[in-house]
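Other chains dropped; remaining ones untouched in position.
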Amino acid sequence: MEPEDRHTHATMSVARIETLADGVFAIAMTLLAFNLTVPVLDPRLSADQVAAGLPGQIYALGPAFVVYSLSFVVLGVYWVGHHAQFRVIDAADRAFLWINILFMMLIALVPFSTLLLSRYPLVPIAAQVYGIVLTLIGGAFYLHWRYATKGHRLVPPSTTEEFILAVQRRILIGPTVCAIAVLVAFVSTIVSIFLYAFLVPFYIAPGSVDRIVFRVRRSV
Amino acid sequence: MEPEDRHTHATMSVARIETLADGVFAIAMTLLAFNLTVPVLDPRLSADQVAAGLPGQIYALGPAFVVYSLSFVVLGVYWVGHHAQFRVIDAADRAFLWINILFMMLIALVPFSTLLLSRYPLVPIAAQVYGIVLTLIGGAFYLHWRYATKGHRLVPPSTTEEFILAVQRRILIGPTVCAIAVLVAFVSTIVSIFLYAFLVPFYIAPGSVDRIVFRVRRSV
């Protein structure tokens, strides 16, 4: 482990964080679909009665499909974000590993909060638990970026302050809106859910950050 | 992040898409087997009664095994296809990441639609939901290729138009046949299921595309 090995080690470390995170994201995403329970009809029904009754049962899964899509896309937002951060972060230390573990511990709660919300879409506490999980995820993700960039701890010295702050602002909007939505749920759960959904197009749309983080092959 | 870093970054980006996709495919495939529920016999039965009753219960899983195999192979078809596309696509941008997330969101629905079909193999709506999911997957997969190749956006400039169009045609056959099968299910679910099954040997068989995408080591 001579000093010249440093770069290799740092790279490996970052690679394994990404592998674990990709695993947790993939599993949490795929398990979201388990909230879509296949209807079980009374086995004593005739074939015609089943054929007549099943469509209604499937249409009743509508709200669950909406919440499934919302949560999948929210996980997608953070997967893309995590992905984007690691295009800049190129080293890791022990504290940073633990911030990642905290982040994944919160990501792994999304199937739970999603099932809660799809089962009780009109109950304030369900919308609030959903929002608290998202607020904490956003907060952990902010911490992730803050820790890595503080004094250029885990990013190349060439990273500009302007870029670091632009990413930081973009990250903070998520937990801020979610925290407001948690409070709004005391008054109206519908408005609260709309606030969560509103974040999605905001994060999907490319920001000023993209000019730096994503470089389409052709344009260079 | 100097310009000369571009290639490394583009590669990483593509690598993480593949890792997430492989994770979602692996989980969706393995979870398909959860539709094969182990029979639970009445605990008050004697050992002889259990030994006599269990075989019948296992043979009754026959249709579920058929649907399991069909869905596994269908996921395999899209995994091979995704795999093949990334032998040409060598960069990614934000929109492309989101097309991938949409694609995975649909792939993650396959265990649901498979369980629905194996529980209600003779009910039109079950065959239709199964087919709608496949049609959407095929459509998203077409979009994936179209977006990446439009103006050689994410593929090397050397990729020929002829090749791009050959892949495109091959992809489009899947969602076209599935969309027809969804309509056919209004008349006959059996014919509909046969249409889905018919696609499998078509996609497993090597196409003209393979001459370019797969190169067996020896033949070079």
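Here the chain labels run A and B in written order, and each chain numbers its own residues starting at 1.
In this section, a contact is a pair of C-beta atoms (placed from the backbone, for glycine too) under 8 Å apart; a residue touches a chain by one contact, two chains touch by 3 or more.
In this text the structure is predicted, and so the values were computed from the model without any measurement.
The complex is a homo-oligomer: 2 chains are shown here, and the full assembly described by the structure file contains 4 identical copies.
Following the convention adopted for this analysis, only the chains that are shown with their structure count from here on.
Subunit A and subunit B have centres, each the mean of its CA atoms, that are 24 Å apart. The part of subunit A that touches subunit B in the complex is made up of residues 18-19, 22-23, 25-27, 29-34, 36, 38, 40, 47, 50-51, 54-55, 58, 69, 72-73, 76, 79-80, 83, 86-88, 156, 158-159, 204, 206, 210, 212, 214-218, 220. Listing the residues of subunit B that touch subunit A in their complex gives 1-3, 6, 9-10, 12-13, 16, 19-20, 23-24, 26-28, 31, 90-95, 97-98, 101, 104-105, 108-109, 111-112, 115-116, 119-120, 122-126, 129, 151-154.
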